[in-house]
Structures are given as C-alpha cells and as structure tokens.
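Complex shown without one protein chain; remaining protein chains in place.
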Amino acid sequence: MRSVGPVLAVIAVIVALWYAAAVGMNAAWVRDQAARAGTEVSFLQIVPQTMAQERPVLPAPHQVAKGLWDGVTGQAITSKRSLVYHGWITLSATLLGFGIGTGLGILLAVGIIHNRAMDQSVMPWAIASQTIPILAIAPMIIVVMNSIGVSGLLPKAVISAYLSFFPVVVGMVTGLRSPDAMQLDLLRTYNAGRGQTFWKLRLPASMPYLFASLKVGIAASLVGAIVGELPTGAVAGLGARLLQGSYYGQTIQIWAALFAAAFVAAALVGIVGAVQAAVLKRMGMAR
Amino acid sequence: MMTDGSASDRPVIDAQKVGLTFQTADGPVHALKDVNLRVLKGDFVSFIGPSGCGKTTFLRAVAALEHPTEGRLLVNGMTPEEARKRRAYGYVFQAAGLYPWRTIAGNIRLPLEIMGFSRPEQDRRVKDVLQLVELEGFGKKYPWQLSGGMQQRASIARALAFDADILLMDEPFGALDEIVRDRLNEALLKLWARTGKTIGFVTHSIPEAVYLSTRIVVMSPRPGRITDVIESPLPRERPLDIRDSAEFIAIAHRVRDGLRAGHSYDD
Amino acid sequence: MMTDGSASDRPVIDAQKVGLTFQTADGPVHALKDVNLRVLKGDFVSFIGPSGCGKTTFLRAVAALEHPTEGRLLVNGMTPEEARKRRAYGYVFQAAGLYPWRTIAGNIRLPLEIMGFSRPEQDRRVKDVLQLVELEGFGKKYPWQLSGGMQQRASIARALAFDADILLMDEPFGALDEIVRDRLNEALLKLWARTGKTIGFVTHSIPEAVYLSTRIVVMSPRPGRITDVIESPLPRERPLDIRDSAEFIAIAHRVRDGLRAGHSYDD
Amino acid sequence: MIWIVSALVFWAATLALNIRISHSRFSTTKAGRLVVPAIFGLTILVVWELLVRGLQVPSVILPPPSAIGARIAVSLPVLWGDFVQTFVKGALSGWLIGCGAAVATAIAIDRSPFLQRGLLPVGNFVAALPIVGIAPILVMWFGFDWQSKAAVVVVMVFFPVLVNTVAGLAATEAMQRDLMKTYSASYTQTLLKLRLPAAMPFIFNGLKIATTLALIGAIVAEFFGSPIRGMGFRISTEVGRLGLDMVWAEIAVAALAGSAFYGAVALIERGMTFWHPSQRRQQ
Partner (left out) sequence: EEVTLQLKWVTQAQFAGYYVAQDQGFYEEEGLEVTIKPGGPDIAPVQVLLGGGADVMVDWMPSALAAREQGADIVNIAQPFKSSGMMLTCLKESGVTSPADFKGKTLGVWFGGNEYPFLNWMSKLGLPTDGSSEGVTVLKQGFNVDPLLQKQAACISTMTYNEYWQVIDAGISADDLVTFKYEDQGVATLEDGLYVMASKLEDPAFVDTMTKFVRASMKGWKWAEANPDAAAMIVLDNDDTGAQTEGHQKRMMGEIAKLTAGSNGALNEADYQRTVAALLGGGSDPVISKEPMGAFSHAITDKALN
C-alpha cells in the first residue's frame, strides 16, 4: 500500500502534538498538587508526571494505547471487561441499524423523486425529524419499545437507523436527480417506465452520491448505537463503557473506548470505501 | 403546404401552425413559429438550416421531448406523447449521450432491455448493429475509450437496434469522415428501402440531404420557421454516383439558395 | 518526412517516431505509431482520417494532455508540458465542454480571467469573439439554452479569446451548416494571416482541409499512423471561389485517395 | 376506540387531499408548496392528539400536542433564552467553524497527494470518534458554557462535510479538467473556477446534513454539563421532572429552528447550483 508511509507520517505528527498537548494540559494539575503539598516542581519534574496520572485531563498516547491493549487482549473476548466484547455488541446494533436506515433512506428517496406529494410533504418532516435531539427521545424510544415488549438489539438499532437514514435520503435525492436532460430524454424516447428509468439510469448515476452518503450514514449509525446504549441502563457496549468511564472519571478508559469506537467506525467507513471502489470499477466509472 | 403523399396516404407527422417558445431569464426565445409540415409514411425528410434555427427543437417536439406552445402536432394521428408511449421512435441525439457506466454493447443493449427483448435476441441485434456502424470489436469498451466519431456511431447503433417505425436523427454523421459517411449513408438508404421506416434527419451537409431525402425542409432562424420544402425527384434507388447527375446538382443548388436566404438576416 | 519549412526555420511541433498506446481492460490500443511530423511556425496543418485513427490523440499529445509512450515530441523546442506551462495553446475540443455554471460570456471570459487580463480588456475581447462566431446577444444565456452548433461556436470563441501562439482545433466546425462554416473558415484564414499563428486543425471535410491548410496530414487507423502529407501549392490569400480551381480539385482528389486507402483495411 | 377510528379516518382523508393537491396545478404555486407539507404536519399532530387521548397514554410518557402548545404559549421567554444559548451561540458558531475547517481540510487533502493518502484515513478516523464520548472531554476542556458546545458541533459536522467535499472535488469531467490544463491554469485557478463550482452540489449535501447535526450536537453536549439555560439543559432536567410538555416544547423549537436552518442552506444551494440537473428540473 502506497499510503502506509504518509499515514505513518501524519500519525507521527499527531502523536507528537498530542504528547505536547498532554504535557500542557496536565501540568496545571501537577502544579496545583505541588502547591497543595507546599513543594516546588521544575519543568523537568513536571513532564514525567503529566504522563503518568490516573485521571489526566488528556491522557498521553501510550496510556491510551495501553488501555486499549489491555481492553482487547487483557482477557478473553467474551469477558465483560473486554473491549472486543463491547465492540461486538455495539457493532451488531450498528449494522442492523445501518441496514434499516439505508433501506429506509433509499426507499424514501425513491418515493420523493417519484411522487410529488411525498417530495413536498415528507422532505420537510424528514428534516424536522433530524433536528429532534436524539439523546432526548432515545430514552422515550427505549421506554416505549420496552413497554410493548421489545428490548435488546432492536431499540438500539432503531436509534441507529434514525440517525443514518437522513444522510442517505439527502444524498440519494440529489444523486437520483443527477442524470442530465439528455440522458433522461433518451429513455423517454424508448418510453421506458419509471422502474426502468430508475434501474438503468437514475440508480447508476447516483452511485457517487450514494457512497458519499453511506460513509456518513454508517458513521452516524455507530453514533446512534452508542447513544442508544446509554439509556438502556448502560449495560453493555462501547457506549456503556464510555459512560461508565465518564461517571467514574476514568479518563483513560473513556479514551480507550473512544478509540475502539473510532477504529470500528474507520473500519466500517473503509469497508464502504472498498465496496465503492469495487462497484465504480465494475461500472467503468473509475478511470 | 406540401400534402401530396407518395408512399401512403396516412400522415405520420402532421404539424399545423406549430410554435414553440422557451421562457428564459432574459426574455422569451421563439424557437419555432408557424411550422406547417406533413410527413407521410415512408418519407425520408431532411432538415437543414443555420445553427439555432430550431431543427433540434422540432425533432424533439415530434418525439414529445418538448411541447409546442402553439398549434397542433400529431404523430400517427395521436399526440406525440401517445406515440411515444407506443415506442414509435428511435432517436439519435446531436451529442452521443452514451451512459458512462455501460460498455458500448451495454449502451446498445439498453433499449432492447427496456423493450423486453430476449437475451439471445439482444445479443444478435447488438452484434448486427455494431457491424453496421463498423464498430465490431469495440463492444466491450467504455464510451470514454472511444474516439468522438466512434461514440457517435455507437449512438446511431443504439437507435437502430430496435425497430422503431419513426427514426429521428439529429446530425448523426456530423463527426464522421467522408468515406465512412458515404458508407453509412448507403447503409441507411438500404435500411430505409428495406423497412419502409419514416425518417426525420437533421444535417448540415447539402449533398447528404439531397442524396438521402425524398423531401428537404429548409429552415431559418429568429424565429425558427420553414422557408422552403423541396421534393426530390430522384428515384428511390440511389447509387453513390447519382451525386454527379445534373438533377442532383440542381436540387443542391436550390437548397443552397434557400440556406443562404435564411442567413440573409445577419448579412 | 516532410521537413522543408516555409514561414520560418524553427519547428513549432516536432514529432519523431511518436507512439502512444492505451492500456485497456481488454488489451492495449495502439492509438499512434511511428508518427513523424514537423510543423513550422505559421503553418496551418490539417489532420484528416477515418474515425478512430488517432487525430484527437495526436492533438492531445501536442497539448500535453496525453503522453507519448514512445518517440520524442517537442513543442517550440520544449517538452509539451513546458510549452503548456507557458500557455502556448488554444484548444478547441471535439465536444463543446462548456461549464454549465457559467453563462456563454462567462465561459469565454474564463481563460481571460485565468491569464489575468484586465476587466475592460476581458469585456472587449468577449464582445469581439462573440461577434466573430456570430453569437452576439447570447452572452447571457447558459450553455443548455443554446443549440448544439451554437455551443460549438461558443467553445471556438473561448479558444480564440486569448492570443495563443498555437491553436489546436478538433473538428471545430463539425456541427455547423455550410454557410456559417464558409464564413468562419474565411474568418479563421484572416485571423491566421493577420497573426501568423500556428494552427493544428482536425476536420472530416476534404474541401475544408484543402481550403484552409498549408499542409494536409492524412492518417489511417489500427495502428494510428500518418499515410500521406500533402503540401498545398495554393497561395496564402484564398478567396472562397478558389475551391473551383483545378489545383484545388487536384489536391482534394489526392486527399480523397489517401483517405480511401486508409479505409482499405476493412474493405 | 372512537378516537382511534377517527384518527385513522382523518389520516386517510388528509392523505387523499394531499395527493389530489400535489397532482393539481395548485401544487406548483408558492402557496401550494407550503400547503402540502402543512397539511401533512397537521395530520401528524391531529392523529397524535387523537391517539394519545384514545389510548389514554399517560402525559408523563407522551403529552398531547395541545398541552405542548399551551406550554409553548406560556414559556416563550424561557424558550427564547434557551434558543439563543444553544442555537445561536453553540450550533451556529460551531457549524460555521466546522464546515469551514472541513472544506479547508478537503482542499488541503486534495491539493497534496501525500496528505490525501495520509490525512484522509486519519481524518476519517478522528472525525468518526462518537460525540457521546467526545462531549464530556470537550466540556472538560472548553468549560461549561457555549464554547464547549460549539467545539462538539465542530467535531460533529466536520466529517460529513469533509467526505462530501472530497467526493465533490473529484467530480469534474476529464474534458473540463483538460481545458484548464490547456490554459496552464494554476492550482488555485482550477480550484476556484472549476473544481469548487463542480463540487458545489456535493458540498451542499454535506452542509445540509451538517445543519441538523449541528443542532443535535449542541443539544446533546449540554447533557454533559452546562449553565442552567439551553435547550439540552432544559430537556434533560425536565425529563427528570416529568415536565414532558416542556420537553416537547423544546423539541418543537429545535425542529422549527433546524428546519429553518436547513431551509436557509437549501435556498443558498438553489441559488448557487442552479445549473445542476437536480436543481434545474424543479424550476
């Protein structure tokens, strides 16, 4: 892979900046502690102390790495202390939600471009639905679904889907409308039906838009799954880890969970990107 | 206007006082005005005229891609819209307009898929028309891998692949060299003679118009209108060397004069 | 090959054994092979040949839009890349390729903005070239509001608006009727005579090639190569009726024969 | 039962009405374009009201729209204060900074193949950090007031705008790029005159998605610590107090503000990408 070098270089820069920031942000605490103890500390004494705090403002990279490493390899992956276990729980809700959300998003987009009534009435409300703060209604969704006897994966996936359908709708509506007049006219001369116009023109033409949306959608889906884990009583999943770490001020645990989530997200986005490359190549659109 | 039929009595295209105005940000554009024309079954009608005189617009109106703002336009006795629904048209656009995500063969197959031809039939037809436009061996290429003229031929092939009764061709041979053009002209004439299709054909080449057509419509711009309709006395069978005959040259002359008159507005 | 210069001794385009192969999914395509050509300053060189013979590819290679895979190609003694960096080229593409978000005037203004012309100078030039291509009054329209021929003229205007030393034109007049075409041919000749530009010109019209050029390059496909280079003995001053002269007809004949020979491969 | 039946009947009736309107001439007028979504919205509200009453849903679970409306009417000053705190200070400023940074990053990435291969994957990664995890950290860093909310919004909107802009910058046609090459246009010129205009439809996709994310982000961030005003603060405390009518009142304000925000961006989009087929057809 040609990108290994550049990626490593960028990471190196970030890690360096991060260490610097860790020193800067954690130093105040070291000084305060010294002041409370009535001692003086020199800069050289401060530096190592900023990197070994139990609850730093900003944990040093190696602390996070260790947290991650312990979380992943420290125990059997079925253990409740394993990040793999929690990651899997979140991932399954993410994937289910992404599936539902993408399906719904595409369906809505298809409806919107084909039906004036839908275009005019659904779009404004789809937008409105996204402005409803998810964290506010997530508990209600969970409570309501619980009270009708649905619990476990599905309520979380519903929240995931709720967040991920919107980017798909917006992108697909633009994408499905992107064929130019001549391309559409051609099919009109064949008297192609709406279905045929959709399959043979609109859908292929919308692919670049679709994939841009899917990347955003899958990341949103993960956020949804994590948000959905909070009000389920923060039982399991990366969201629960984050929140628990947050309750107890365990900065390192928060960061480890955060990075685990970001790795999952990056992997998911990467997979979508790979599918995109493959599909566009098959369609002869990658030059 | 010209109403005397030759091949059959039923007018395939019947335009009466057709007008079409585009509303644009800086005022209306009169693309067509008072256009009267009757095309009978089996006619080969060429449209010639200065750039911007409404040739494309008229063809598009016939294919129900634009809607006349005035007058009456009938196709096979129906509205163009109804005729379109019956898949009466094969249309070659002025620009090739191939779908970039389909190969050349895939592009030609497109109308066949839409009209529900069986797979072997599709394959057969794709092969035939690729041969007709001299693009054998390019079926698997993507449009951007072809030269401009090859793309144009692919788009012609696409329109010929299914048997529409009415063929509307907007400068189909514009980007081709003389030799290929001659050969395709001949091929088109043969096809026309064999199938009795009605053909509407836009061209800028006077010899091409005279060589191909049973009738030549000369147009003039601002507003777009018909200034002359020339019936060709040439026989239906036309060897290439008919172009050296006195009759041919006389007609070409008349067309050129009409064309020049259409340009007079800005001389 | 032909090396004898007429206007000046410095070769503007110097191609030696140039070859260009595209790698495609189903094997390599030899778009150019063994192309030798020397174009001197002030030459008007036409390229003619069957569709797919590499005319566009050669022009693109000269403009550094493609890179020869073999041989040596120099422009003004530099690599095409360097020449491009010095803004040596005006290029008219085979398709109009106007930017849809700019008006016609805005499209023509584009190169002027890029090359840093002053605003009043821009306005003046836009007005001039719009007049040259007979599009006065269409400056404020958007590309999709123009007919095909008008779009093509707008793209010619765009290339003429700034004074490039080398003008590369890929079938610029393909979509124009004879009358406009004649007028633009004359205008182009005048411009050429006045400015001494070097022009590379792709066309499918034999009369056009003969009428305009000091040299006609006939090409043939698979692999794309030069089969004949015809020096025109016509004087630099060329009234339109020179086309009826015996000399003219003789050259046209030679070009047609060359063209036919290029087609022989598939006869 | 009566309630439920009448809810269904009402729903069917307005649905039919809407379909008729949208097929009539009227729907193409300005008024028509407002009426259809308004009827749709009214339908939702009425059906909601009827169902809540019919099914006797306790108001601490879901209050009827009438109660929410009454609450809005008496709480306007509070709602306005919350709106300013969360939307104007938090969401709007964060949106501007975040979108600006994303477009700038996209250009930087696009400019340098090195960054493209180096920064894009890392950028994707950083931007994919879930807000629920980032919010507490940013609150810790930037304090309780609106600055930390704006920071959360910046992080949230960054990714969608980045992805769309990168996709958009790649969306030019080969011939359009070749033209610029023949002019030997500089990178900046190509960017300003070709790639950014061509990227606009994509960028606006990102910006539109970002409007809704901005609002969510600002509100959610307030759940993790805030001064005692703001929409997120109000929602989280009122949930605890079972003041569900107030919660929904805030949600209504959020929906209204968010839709207006989205609409404003969509309007700008229409002005700037009028040439794109997706916009041209609606004219």
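Every chain is named by a letter (A, B, C and D) in the order it is written, and numbering of its residues begins at 1.
Please note the rule applied: a contact is a pair of C-beta atoms (placed from the backbone, for glycine too) under 8 Å apart; a residue touches a chain by one contact, two chains touch by 3 or more.
Since the model is a prediction, treat every value here as computed from it, not as a measurement.
Displayed chains that the missing chain touches over the full complex: A, D (touch as defined at the top).
Interface note: of A:187, A:222 or A:243, the residue touching the hidden chain in the full complex is A:243. The omitted chain makes contact with just one of the residues D:6, D:147 or D:237: D:237.
Remark: the omitted chain is touched by one listed residue; of D:36, D:119 or D:140 this is D:140.
Of A:65, A:144 or A:283, it is A:144 that touches the chain left out of the display.
Within the complete assembly, residues 29, 33, 36, 54-55, 57, 79-82, 86, 135, 138-140, 143-144, 146-147, 230-236, 240-241, 243-250, 253 of chain A touch the chain that is not shown. Counting over the whole complex, chain D has residues 58-61, 136, 139-140, 143-144, 222-228, 233, 236-237, 239-243 touching the chain that is not drawn.
The rule we apply is simple: only the chains that are shown with their structure count from here on.
Averaged C-alpha coordinates put the centre of chain A at 54 Å from the centre of chain B.
Our note on geometry: chain B versus chain C, Cα centroid distance of 28 Å, whole angstroms. For chain B, the set of residues that touch two or more other chains comprises 95, 144. Chain contacts: chain A has residues 181, 287 touching two or more partner chains. In the complex of the two chains, the chain B residues touching chain C come out as 22, 24-26, 29, 48-52, 55-57, 94-95, 134, 140-141, 145-150, 153, 170-171, 174-181, 204-206, 256, 259-260, 262-263, 266.
Per the touch definition, chain D reaches chain C in the complex via residues 173, 175-176, 178-186, 189, 193-194, 197-198, 200, 273-276, 280. Against chain A, in their complex, chain B makes its touches with residues 60, 63-65, 84-87, 89-91, 93, 95, 97, 99-103, 110-111, 113-115, 142, 144, 162, 168.
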